[in-house]
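Before we start, here is the structure in question, set down as structure tokens.
Note that this complex is displayed minus one protein chain, with the remaining chains in position.
For clarity, chains are labelled A, B, C, D and E in written order, and residue numbers in each chain start from 1.
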Amino acid sequence: MGTLELIQLNLLSPVVLAFFLGMLATLVRSDLKIPDELYQALSVYLLLAIGLKGGVELAASSPGDFLLPAAGALALASAIPLWSYIILRKVGRLSVPDAAAIAAHYGSVSAVTFLATLAFLSALEIPYEGFLPALLAIMEVPAIIIALVIARANLPGRTSWGEVLHEILAGKSIVLLLGGLAIGYAVGREGFAAVEPFFVTPFHGVLALFLLEMGMVAAQRLPDLRKAGPFLVAFAIVMPVLHGLIGVFVGNWVGLSLGGSVVLGVLSASASYIAAPAAVRLSLPEANPTFYLTTSLAITFPFNLAVGIPLYYAFAKFIL
Amino acid sequence: MGTLELIQLNLLSPVVLAFFLGMLATLVRSDLKIPDELYQALSVYLLLAIGLKGGVELAASSPGDFLLPAAGALALASAIPLWSYIILRKVGRLSVPDAAAIAAHYGSVSAVTFLATLAFLSALEIPYEGFLPALLAIMEVPAIIIALVIARANLPGRTSWGEVLHEILAGKSIVLLLGGLAIGYAVGREGFAAVEPFFVTPFHGVLALFLLEMGMVAAQRLPDLRKAGPFLVAFAIVMPVLHGLIGVFVGNWVGLSLGGSVVLGVLSASASYIAAPAAVRLSLPEANPTFYLTTSLAITFPFNLAVGIPLYYAFAKFIL
Amino acid sequence: MGTLELIQLNLLSPVVLAFFLGMLATLVRSDLKIPDELYQALSVYLLLAIGLKGGVELAASSPGDFLLPAAGALALASAIPLWSYIILRKVGRLSVPDAAAIAAHYGSVSAVTFLATLAFLSALEIPYEGFLPALLAIMEVPAIIIALVIARANLPGRTSWGEVLHEILAGKSIVLLLGGLAIGYAVGREGFAAVEPFFVTPFHGVLALFLLEMGMVAAQRLPDLRKAGPFLVAFAIVMPVLHGLIGVFVGNWVGLSLGGSVVLGVLSASASYIAAPAAVRLSLPEANPTFYLTTSLAITFPFNLAVGIPLYYAFAKFIL
Amino acid sequence: MDLKLLKLVTIVAEAVISDKIVREIKELGATGYTITAAEGQGSRGVRASEWEGKNMRIETLVGEAVSEAILQMLATHYFPNYAVVAYVEDVRVVRGDKYV
Amino acid sequence: MDLKLLKLVTIVAEAVISDKIVREIKELGATGYTITAAEGQGSRGVRASEWEGKNMRIETLVGEAVSEAILQMLATHYFPNYAVVAYVEDVRVVRGDKYV
Partner (left out) sequence: MDLKLLKLVTIVAEAVISDKIVREIKELGATGYTITAAEGQGSRGVRASEWEGKNMRIETLVGEAVSEAILQMLATHYFPNYAVVAYVEDVRVVRGDKYV
């Protein structure tokens, strides 16, 4: 299958189309409203479900298989915010807080993009390692911390690091992901069976509903594209592609399967919009939310969802 | 099976009983509360699910089978508000805005009554055409527009038709129904399989929960029955029966199966209480909500749910 | 299996671990928030689902099997508040309203503990009577009424008993449980099949999500342990064990199976935190909520969940 | 604009008694009320969820006499045992005659 | 503290018209607004759910002239046919020059 055919196949999935339906609803100014409480409920469900399933699989895999990919993921999550910051400062001429804020988002990861990738791989019937959710958890936090450290080193004033670290590590996505991983690991495949019909079977459908909401949110950000300016728009498309290819390459190199390499590529390419915005808003209030939310939510997320995932997959197939 | 036995069979379904449990909860002044957000979440789910499944089936049916039934549905949805308006004005002596508002409701359709009918047919193992959700979508809008045009033609003042049309066409039920239809059509049976465990398997149970809430809402309207007066109460029972029989007849005539004719009958008989009230409240604020909500929600909806559906089915069997 | 092994097996279930994850989230002051609306939605779902399934099973069992256990349950629910009140007054030296309030909670029952027990029995593949949810419903109300009567007999002022009775009998847990039982009974196994994929299949998973929330709530109460004092802490552990053993014993005596006896033990041991708090707050406002909520929610509930259930089971196996 | 000076009485009370309070203020002559769900903290601790019991924030536009009666009723029936706060202020209301 | 005396206009209106009201108060010169979801009861009966139509409670800090214009607009466009209540009071606002 060529890349274009892959993109087409990807676009014609209910999950991706639900996203565009959500965008459309906002663009035609529909009165459709997904209550915030539903959004919160769905995100609790998705994060816990990812964790649980990952934990069960982790328990079934040998630790040796896991170590090298974990190191690779950690390296990517540490390097990406560094070079992103430099580019944003030097090329984009952004202020210190804005550059650090965006670097934090692009170094961290998007759980929903991760899930859409698994859905894509499932549709192609391509297997992947069970411990991938653990990589997701590993890659969520470091970039945010690194970016905040950079910002503070270059800004006057002091930060209460205790508070910042707490904010990130006790954030709901980490608690649910790691908590789910631990529970899944502890109960194993047998104990998990009782809750599987709730946490696995309807999963893709819930994801479609969630993406309907994400589409509405992303579309609300579209008018801000103009405020972001051409450099940031380009950044939000070029960097994901770069990170995606590097991620696939590293994945291949640390011994991940085809599917696993694609997922590491996607994780690298994706930008956070759950953990990072909350942490950055509290710890770097000088940074303009329009910049980091618009790039990650309104450009990079839809780009990865529609084009990025099949692209990284095509690249992975090419180099394998 | 006689009509009475059918009614009994219908009454003893979890979906219908849940409705009466909801009524009972309100009548005994229980503190049971279905949060508004849950109601909204369930309605998003139900509308999207109807659309998706309909789209998948539509893709599998040939366009030729669909054209004549679509024309029939459109004709019914256009004629019903006309004669309803005349009867409400001439026989009921209602004011122009009240007559037009009620005509809009009875010309439009109720998605939940539609679903209860499919549940009824499934229980009897009677097949029906897959494209029926498309008829639901077709019949939702025209009656509302026609009734508003009538009202404006007979009232002083100007309407901003752009706003009204937008209100109706970008309303959440149309966006979700048509959006779901489009997605279902695009992804086909294979693509749909991934989300089927969420959008199809638990569907009837979700419907039961939704009807629990509907029962509570309908019962809250019961005290308004006295305000509505005997004419409107009679209207809210006689007209559905009339429309139901005409709908079955037309269904049969345009070549629908037994199941499909019953559904067209139910669509004709049912009154809207999602799309129509919102549109009418905005565009015809002079109309009294007590009248149109009480008739459609507290009389016609329970009547169709409990008695109408099996009645129209019995008639359909009789004429076939 | 020894008691310790049973406890371990019980602790390693997703349902119990989700509870502790919730506690942990609160203890590390995570920003994880389960919206109140989700909590309400889940509790409506769980109560209705218990009722429905119980009703279906009740229809399948012969009334003769049910009468004696029902009488036993009623006797327990009436006796427990009496002796609890005396102990709280004489040994604990609590005020009349506080003693009566706590007696009401411990005489009534916890639906969630009941569910966790069914999950435990399922994991061990131990059968139980289908009509047990009816016992749950029977045991919910009497203790609350008895405790309020005691309080009013020993306090100045008059109570509007009509209001109190209404508050309890029209409370959401009774309406949903009895309503579900009635619907399940009426539709039978065949009619239930249509909604089973929603009300049964995902049930354990929903319970896990609910317990995540319960864990957060229970942990929020932990700081109040000090205010409760050593007597109440001891009461909240010793009395459940006592009631649990008595309940198992009575269950055995009235002819329940091993599984059924365990459940009757758990029902006796459990303390209400849905029906009782609401009724007590309205009818006995002089009672301090810190005492009755902390004991029932922060001590007895986790104790039964983690240790009580396997303990009563071990006892039941021992005496059978 | 023709505005009428009225009293705005705001009551923050635990949810479990809000229905009763609403019934009583209507009996005392209030022609309407507006309720928003609220969380809060006071002398009786945090009230922020179903379990702690949420609060309701009840507002009613009334004449001077009715406002007095409402505050009196709250002080007698609810202040001793329930979490309640109440305050009153002057506001100017459009079509104010509707509310007295 | 440097506080500025402004008008706080509070509007309780049925949800179906709240978007339109917000648009109009912005056109009349309000620089911002705050909305909370509310239930209520008045001359048009109970408004407490999706079906009865919830209420929205809209607050806006404005200067005297804008407050007059807003109340006038409500009286003309909405009072005849919709469930609306509006009142105005004096408040002292931090950084108040932002809002006029």
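In the analysis below, contacts are C-beta pairs under 8 Å (C-beta built on N, C-alpha and C of every residue); 3 or more make two chains touch, one makes a residue touch a chain.
Please read all numbers here as calculations on a predicted model, not as lab measurements.
Although it is left out of the displayed model, the omitted chain contacts the following shown chains in the full complex: A, D, E. By the touch definition given at the top, subunit A reaches the unshown chain through residues 36, 39-40, 217, 220, 273, 277-278, 281-282, 285-286, 289-290, 293, 297. Along subunit D, the points of touch with the absent chain fall at residues 10, 12, 36-43, 55, 57, 68, 71-72, 74-75, 79, 85-89.
In the full complex, subunit E touches the hidden chain at residues 1, 3, 6, 8, 22, 31-37, 61, 89-96, 98.
FYI, only the chains that are shown with their structure count from here on.
Taking each chain's centre as the average of its CA atoms, subunit C and subunit D sit 35 Å apart.
Each chain gets a centre from the mean of its Cα atoms; for subunit A and subunit C, those two points are 41 Å apart. Residue positions 35-37, 40-41, 201-202, 278 of subunit C are each in touch with at least two other chains. Under the contact definition stated at the top, not a single residue of subunit E touches 2 or more other chains.
Chain pairs that touch one another, listed by label: A-B, A-C, B-C, B-E, C-D, D-E.
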